[in-house]
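Every protein chain but one is kept in place in this view of the complex.
We call the chains A and B, going by the order they appear; numbering starts again at 1 in every chain.
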Amino acid sequence: MRWVVRLAVLALLMAIPFIVNEYRVGLVAQILIFGLAAASLNVLVGVAGLPSLGHAAFFGVGGYAAGLTAIHLTQSVWVCLIMAALVGAVLAVPAGLLSVRLGGITFLMLSLAIAEILYSASETWRDVTGGSDGLSGIPSLELFPGFALDLVVERYYFVVVIFAVLYMVLRRFVDSPTGWSLRGVTSNSERMASMGYDVNRYRFVAYVVAGVVGAVAGGLNVEYSRFASPEDLGFALSSLLLVIVILGGRKRLEGAIIAAAIIVYIRQELSSQFNTWEFGLGLILVLVIYFLPGGLSGVRDQVVKALARRRALRVKTTEGGTP
Amino acid sequence: MSDYLFTFVNGLARGLLLFTMAAGLSLLFGVMRVLNLAHGAIVLAGGYVAVTLTARATGMGLIEALPIALVVGALIGTALYFAVKPLLHRDHLDQGLLTLGFAFIFADIAELFWGTQVYSPPPPDFLNRSIELLGGSYPLYRLVVVGVGIVIAVAIFVVFERTRLGAILRAAVSDREMVAAVGFRVPLIMGGVFAGASALAALGGVIGAPIVGVRLGLDTETLILALVVIVIGGLGSLKGALIGALLVGQVQTLGILLLPQASAFLLFGVMAIVLIFKPAGLFGETVK
Partner (left out) sequence: MTDSATSNDALTDEPLLRLTGVSKVFGTVAAVKNVNLDVRPGEHRALIGPNGAGKSTLFKLVTGQLPPTDGSIVFGGDDVSGWPAFRRARVGMAMTFQHSNLFDDLTVRENVTLAVQRQRGRAGRVLTPLRREREVHERVAVLLEESKLSVHADRPAGALAHGQRRRVEIALAYATEPRLLLLDEPAAGMSPGEIEDFLDLLLSRPNLTFVMIEHNIDLVMRIASSISVLDAGEIIAEGPPASIVASEAVQVAYLGSAGKGTAQ
């Protein structure tokens, strides 16, 4: 069943370029890229219980790493993405060591501060980053020497493939013993320690995994859009990613993808009509916090539970028992 | 030499302004465990109050703006309190995110009224000049900001350390259940802290308006600086917020003068060093 759904989604994604125009293909690519970044953030926020308001730090750093590699070193898309992952790890290791032992609100503030510092660094280091104009002149990346990903469709398919692979990696991670250990740490870290778990080590692993995947999502964004700017590191993107996670529901990874689709679509519609959409983002956040504390996957879980209860009730009544 | 002195005074002015803004944020967290991510938006609202009133060219705009901003801030704070109240039993992240949502909504509404331009409302006429200082010329208004900042800081500490209200607040920071158990009217205290913290933030927005430039984006910038301040100082500690604010003020001015290339990392460096040695901040308690 799980695999039927997965293959159906993959088939749909593969068919997208045949169904909609190039502009909409770009929107779907953006959904997948933001969805991947949000899923990696969900590992941190939902699974490991570490609320980050600075995940764009990894997204942006990965983007710059991929872009600068393409400009100065090689156009190989593989090298670019690996560089994005490496730089993501280089950031995640010290930042993680510093912040995972803090936990809670201090963690959130620190995550915000780290992203903000990288944001201003990207504006200040004009020689390297192009400052606030962004990093332009990124060439098309090459799948292998001589085959550049020039066309929208080619770039889109590459996004789909990397998205599918990394989403599965995250899925595996979340379902693994380590993923469950992280749920335990989130639920009751004192108890975990009393059972022999080095709590901060698990938090650190989650931090690095989330950071590296977030950085690759940023690299993927540069592969698709051939552009990186300080905005990729900014507070607006960090909050956007966090809103996607909250709307999707902290408990489930797939919620982040669906929420990314909704948010990207709404952003698109509002921006084109009103030139701004922060109002919409804020409203979504407020409504979700008040009325959907578990996000979309919380709704899903409640529906499933209600159905199961009705079924159980029906079985009981047919057996002639009293409820 | 006077360069350094002026930079130091600039940093002092910034630091004291920052304390006016961060003190409320820290206290709000200490008393209620609510992280108010709309705090920067309230500072900006204060700034816009100043912008609107100085536009009338009475020569006194900024001074008229002070009481109005206090009221506006207190009203916003009260409204926020009632908005957050139903969520107080929930995860702290939820409360923070709710206020973040309000901050986004505010930003768009503000853009509707004031656009995206940068305003620098003039100081009141009688303060709008430079004075001779150690062979250089220095804007009088900045010195006034330092003076007013010191007055506000002293007032905050007097209220916190010397009054009955302050005693209740201090007790609430260290043990909230106890305060509830003793029978104080917790909702009133919490609502009051929200209103007071927000009034202070708006006040900071007015006083700082001629110096920092009122614009969209100031909200986020201020919020982040204030968060850095209270992380360095320790959540819920006013003394920590003061030390943190003065430190950040100097890092932002003296640091840029001395190490312009590394200025972005200086702030981070200071915070990282503090957190490595004191994970709960300079004056924070180690309990979560």
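Methods note: a residue touches a chain if its C-beta (ideal position, glycine included) is under 8 Å from a C-beta of that chain, and two chains touch if they have at least 3 such contacts.
In this text, all values refer to a predicted model and were calculated from it rather than measured experimentally.
Among the displayed chains, contact with the absent chain in the complete complex occurs for A.
When the missing chain is restored to the complex, the residue among A:Leu118, A:Ile162, A:Val205 or A:Val222 that touches it is A:Val205. Per the touch definition above, the residue from A:Gly134, A:Gly179, A:Gly219 or A:Gly248 contacting the chain not shown is A:Gly179.
Contact with the undisplayed chain is limited, among A:Ser132, A:Asn188, A:Ser271 or A:Gln302, to A:Asn188. On the side of chain A, the interface with the absent chain consists of residues 169, 172-173, 175-181, 183-184, 187-188, 190-199, 205, 209, using the contact rule stated above.
Throughout what follows, only the chains that are shown with their structure count from here on.
Chain A and chain B have CA centres that are 32 Å apart. Contact residues on chain A toward chain B in their complex (touch as defined above): 45, 51, 53, 98-99, 101-106, 108-110, 112-114, 116-117, 120-121, 124, 235, 239, 242, 246, 276, 278-279, 281-286, 289-290, 293. Chain B meets chain A in the complex at residues 29, 33, 35, 86-87, 90, 92-94, 96-98, 100-109, 111, 220, 224, 227-228, 230-231, 235, 261, 263-265, 267-268, 271-272, 275-276, 279-281, 288.
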